[in-house]
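Complex shown without one protein chain; remaining protein chains in place.
Chain nomenclature is as follows: A, B and C, assigned in order of appearance, with residue numbering initiated at 1 for each chain independently.
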Amino acid sequence: MHPFRYAEPESVAEACRFLKRQGTSAMPIAGGTDLLSEIKDGVAKPESVLNLKRLPSLAHIREQDGALRIGGMTTLSQLQVYPVLRRNFRIIEEALSTLATPQIRAVGTVAGNLCQRPRCLYYRHPLFLCAKKGGTTCFALDGDSRYHAILQNDLCPMVHPSDLAPAFIALEAQVLLAGPEEKRLLPLEEFFLLPGQNLSRETVLKPGEILVEVRVPKPKAGTRGTYLKFRERGAGDFALVSAACSGRVLRGTVAELRLVLGGVAPIPFRARQAEEMLMGQRPKKEFFAAAAQAVLAAATPLSGNRYKIEAARTLMVRAMQAVLK
Amino acid sequence: MREEVAEAALDLIQVEYEILPAFFDPMQAMKPDAFSIHPGGNIAGGKPIVLERGSVEEGFAQAERTFEGTYTTQVHCAAGMEPRVALAQWDGDFLTVWKSSRGIHMLDRPALARGLGIPAQQVRVICPAMGGGFGSKDETRMGTLTALLARKCGKPVRMEYTRQEEFVAGRTRHPSITHLKVGIGRNGEITAIHARTIMSKGAYMSSGSAVIRRCGQGALYLYQTPNAKFEGTLVYTNVPPAGSYRALGAPQGQFALEVHMDKIAEALGLNPLEFRRRHHVKPEGQPGRRLTPPGELVSDQPVEGGIPFSSNRLSECVRLGSRAMGWQRRWRPPNSSPGPKKRGLGMALGLYRGGLAQKAGAEVEARLDGSVEIRVGTIDVGEGAFTTLLQIGAEALEIEPARVTILGGDTATTPEAPVTSGSSTTFSMGTAVQQAAATLKERILDRVCAQLGADRENVKWNKGAIQMNRPTKKTVAWKQALALLSPEERRVRLAIQPGSTEFVINSFAAHFAEVEVDTETGKVAVVKYVAAHDSGRIVNPAAAQNQVEGGVMQMLGYALTEELLVDPKTGIPLNGNFLEHKVPVIVDLPPLKTIFVNAPDPAGPFGAKALGEPPSIPVAPAISNAIYNAIGIRFQDLPITPGKILDQLPLKGRG
Amino acid sequence: MTRSLAVVGKSLTRLGALEKVTGRSQYTGDLTLPGMLHAKILRSPHPHARIVSIDTCAAQALPGVAAVVTPRDVAPDTRLQPDRA
Partner (left out) sequence: MKIKKRWKVFFLINGKRRSLTIEPHWTLLEVLRDQLGLTGTKKGCDRAECGSCTVLLEREPVYSCQVLAVQARGQRITTIEGLTRNGKLHPVQQSFIDHDGVQCGFCTPGFVLTASAFLDRTRRPTPDQVKQALSGNICRCNAYVKIIESVLSASKRGKRIRD
């Protein structure tokens, strides 16, 4: 592996200052499972890496003001065994159980999962200098596109690989970002950037900023949630398509619904159109199908991924059926 | 870490390339005006190999109906868990190479000698424990390179492939395109089978000629017909080089054949099981006239008819396997289950050469301390060959296996032995070990009788101890007996030519799969799998089961998820890793039942026949046929991914 | 062969199983020799190309590099691998 220097900050503030000062030559590391692959494959070439994992202030899970507060450096396996998860945050539990493998969950962190770089056969390949890596061409657009995006895919059809992100967004999670000067709290949904907004980065993190906490509000009574993941292999496989759904039926009509797709777009894709169509409606399968159809009307599949339209439709309908009863 | 110095040095090497036209599709490469990758054009050998029994033209002339179809398979990687490694050390002019290998005597030693310009006697090759072979790892190149470097540096040199290199520069299973034409006569008999296969080679021959030949074996021999023809074309291309991988070309050829036969059965209104029962090859072999001169060894992959099998229990494989699957009771016509998740049953047969090889040597030595060492020049690639050979040796000597050890994988201490290929080890090496051990036993008996003045009829061998009844009652203990022999007498080294002059020796299998296809996601779940095998007598049931279960699972990956993706524009392999070349994991394991007919074959050692590769042959067609039975759509292109299934299904959402 | 078999047909414990479950089994990659050096192969990024020239000077000069071999180190009619064509 390409050598680098290694630093361990004493505090979040110190970490932020260091990252700001070093600019792009420094990269934060947590569990390392994604970053080290990138370094080994020559996709990332940091001069120094900054270990955030030993900052005790970032590895907490607690409930506060009805919300679950998860430190960015909480490992996925710690979160998975958190007692309240099964009762109130079933979507998260389901997402975690399908995520990567036990060994990765043991070291991988919540922040690392949300900040992991995209999956794309070309982006990850040392021999392709694609547009996202500073080249001029996107090789996926007319290459092998079976795993790529069907929505918002005009510039770069990478898919956002996170299982947790759709689950968190369906629960209206917020993220707390700490920078050298200030902290800011924003909805996780606004954390991600489309390639059109910034081709080389996927998040709004500014130089020196790190994701320190995820806050998940406790769902209202009667809310149900599910995370469905469609993949080719039973474990250790990213989603071809996934669907996170949270919703509530009140007096026979849909009172609340959030539907978020993974594996179909460069960011976790919020199916707002479907949500809006169903609000106030009776929860019936025909309506679900119509809503899913409306969302997918915008799909612009590439030569190899048309199948994802049907798979996404199925997952949306099944997720809504499971949740809206 | 000095390995990273070598890695950094690679970046500093300046190479100027003249970029040449490249082919990733064999159909393009074989066009007459295509740029030649090697002198002489891109069709290896200039023309296809042609193997024919009878005349398919006559057969088709007699046919009432003919059926044609085209089948394709992907680039598939063996991907043993242990990446290839070689380590070379010189001691003066004497070279020792340690490496992952499948043939230390017949492959590596001569290749190293040639590559380095030294006599083979100065080369020692050692293969320590092997982390999975699967027919792969039969190249010497890394050994030669490390030896060259070691000679230049005067120090031992080691090289290990990265996982990426394993996928890209190891050897892959040849992708294939097979066109099949089958003629059916008035009474439903098969009048002719004609198979034409084109395989993309990459730029190197490797073991291609054996692979293409093996591809035709199913078409030529699995179904009873007087007229069969196979034409196999190897085409040079610029994709990662293909070579040996478990069962060579047989999985490709028999995927095409067994899906095609399923289609014919349906067209004839026959249950797939019934069609196969009627037409699969029977113990008497193929019709026709023996062409092999009398007294000559019969090929275990023959083309000609008129030669019976040494044993053929395919009917029993079908009977036992179908019963375990509940086929008669549970089979329904295609696409008959309601709801979005549809179940279906499928089956496929397989036949494979039974395990002949080149001359096989073995040495058995009994020591004065009572231990016995078997020395074999083969390796245990992880399948358990040494355990099996030890059992055969102990059985032939009729002594406790705990007294026996086995030594192998080292050219310096073992007699010449064939390559671990073609599932030949149990058969060939087993026969050599059996005969060497039996010879030793006879020798001990002779010597003890001579010493005691006893007749051979009056002594009994009891786990090495020799009991004499007449003239006096006496027992000579094992160690005492051994002490009567000279060191040379206690050692038997022999070489045999395995095979039969009377019979075709083949192994057989019938596989049955039940799948559930989610027609809304295209996901296929295998819900039950039955593999019934005729591999003669089973030497070690646990290890044999493990081989079959492993072979089935490995090829479920071939059927459903595994493919080395090659970028269509640049030819660069895209997914040389375990994440995207999706080999099965433990949660993908279906309920899996293994059945052995376990009937001894008259030719094999203690009745054993080949086992390692046969389980990998019928899996993909059984799955494709089961998917057809579930949803009524044929998949003739591997792997059968959710994407391909959804692309074929009518889109729901579009009304 | 009429006698019944005592060893063939029994699930004798796999040889080497103990070494494998304890991590003692030695694969080629687990071996080390005194003074052992490490080698790597430079691979062409092109699916089909002819080498016009190779310059190994900079690599040779890198501290820690003992040797670089190129096709020039092999006699012209010699193959590293009997891979016909």
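Rule of thumb we're sticking to: a residue touches a chain if its C-beta (ideal position, glycine included) is under 8 Å from a C-beta of that chain, and two chains touch if they have at least 3 such contacts.
Everything quoted here is computed from the prediction, not taken from an experiment.
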{"item": "Visible contact partners (per top-of-document touch definition) of the missing chain", "value": "A, B, C"}
{"item": "Candidates A:Leu127, A:Leu155 or A:Ala235 - the one touching the absent chain", "value": "A:Ala235"}
{"item": "Residue in contact with the excluded chain [from B:Phe134, B:Tyr236, B:Phe255 or B:Tyr628]", "value": "B:Phe134"}
{"item": "Hidden partner chain, touching residue among B:Ala113, B:Ala210, B:Leu592 or B:Leu649", "value": "B:Leu592"}
{"item": "Sole contact to the chain not displayed, among A:Val12, A:Ile29, A:Ala178 or A:Leu240", "value": "A:Ile29"}
{"item": "Full-complex contact with the absent chain, from B:Asn335, B:Asn546, B:Asn598 or B:Gln648", "value": "B:Asn546"}
{"item": "Hidden partner chain, residues of chain A it touches", "value": "1-10, 14, 18, 29, 32-33, 36-37, 39-40, 48-49, 51, 53-54, 77, 97, 100-104, 106-107, 234-236"}
{"item": "Interface with the unshown chain - residue positions in chain B", "value": "1, 78-83, 129-134, 160, 162-163, 381-384, 542-543, 545-547, 549-554, 577-579, 583-587, 589, 592"}
{"item": "Residue numbers in chain C that touch the chain omitted from display", "value": "11, 13-14, 16-27, 29-30, 32"}
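Criterion: only the chains that are shown with their structure count from here on.
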{"item": "Topology of the chain contact graph, where touching chains are joined (line, ring, star, complete, other)", "value": "line"}
{"item": "Computed distance of Cα centres, chain C from chain B, in Å", "value": "22"}
{"item": "Mean-CA-position distance for chain C and chain A (Å)", "value": "41"}
{"item": "Centre-of-Cα separation between chain B and chain A, whole angstrom", "value": "44"}
{"item": "In chain A, residues with contacts to at least two other chains", "value": "127"}
{"item": "Overlap residues in chain C, where contacts from two or more other chains coincide", "value": "45"}
{"item": "Chain B-facing residues of chain A, complex", "value": "1, 3, 121-122, 125, 127-128, 139, 142-144, 146-147, 230, 232-238, 240, 289, 292-293, 296, 304-311, 313-315, 318"}
{"item": "Partner chain C, residues of chain B touching it in the complex", "value": "2-3, 5-10, 12-24, 37-38, 44, 82-83, 85-87, 89, 98-100, 111, 114-115, 117, 127-131, 139-141, 144-146, 148-150, 152-153, 155-160, 165, 168-169, 203-206, 236, 238-239, 241, 380, 384, 386-387, 390-392, 394-395, 398, 401, 406, 537-543, 570-572, 606-608"}
{"item": "In the complex, chain C residues that touch chain B", "value": "1, 5-16, 19-20, 25-56, 58-59, 62-69, 73-75, 78-85"}
